[in-house]
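All protein chains of the complex are present and in place, except for one that has been dropped.
Right after this comes subunit A.
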Amino acid sequence: MAWFAKYFPNVVTLGWGGDDGWLTAIGQTIYMTFWSALFGGILGLIFGIGLVLFDKGGIKENRVWFNIFDKVVSFFRAIPFIILLAFIAPVTQQIVGTQIGTTAALVPLSLGMFPFYARQIQVALESVDHGKIEAAQSVGATFSDLIFDVYLQEARSEIARVTTVTLISLIGLTAMAGAIGAGGLGNTAIAYGYNRFDNDVTLVATFLVLIFVLVIQLVGDFLAKHLDHKSV
């Protein structure tokens, strides 16, 4: 390990634990990714499903609701994330009780990722042939059967694929959350690396983010492949 201390002195100085330690940063990134993926994911799924159901030719065709969903998604998608962080702060204050810190970042992160995810889900669900819906209706399927057994199940490999893409872009967003004191690997790279001219820290932080992305990509590809029976 001596060579590592020699070439990456500042990395070693930061240490594992403590406020600026590596484990802390990794933990914060995982924490932010997990919870905002969960909240934003649920929100995105609801909006994605809604967009498909309310759309023209959808099973609950409704122009008013479609427009509401569509505009909400477009609105949040249009706001650059770094601005959303600031813009949403009063709301964050109401929900979390504070505007700064890792937990506070979950609100803008969820709101930042859900419109992207909603669009991806919309596209994934639209790939389900309408004939399958008709066939299910013809055997008396209920509304929830159509959602869960037809739309979500038939699109599951596409959903795995778009979820992977969304998670990777979400990790990108968590790196920006450092701006509101949320910590994480992105913050380490900027605050302890770039700002202090400690390039070794930036390098290692980037490397760790890459590992995150790689693992998610591999798991996502594996799932997408194994959930797909549409072709032999």
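What we mean here is this: contacts are C-beta pairs under 8 Å (C-beta built on N, C-alpha and C of every residue); 3 or more make two chains touch, one makes a residue touch a chain; residues count from 1.
Everything below uses one rule, namely that contacts and distances are computed from a predicted model.
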| item | value |
| --- | --- |
| Per UniProt record, name of the chain withheld from view ["histidine kinase", "Methionine import ATP-binding protein MetN", "Cysteine-rich domain-containing protein" or "Multisubunit sodium/proton antiporter, MrpG subunit (TC 2.A.63.1)"] | "Methionine import ATP-binding protein MetN" |
| Subunit A, residues in touch with the chain not shown (by the definition above) | 129, 131-132, 134-142, 145, 149-150, 153-154, 156-157, 227-232 |
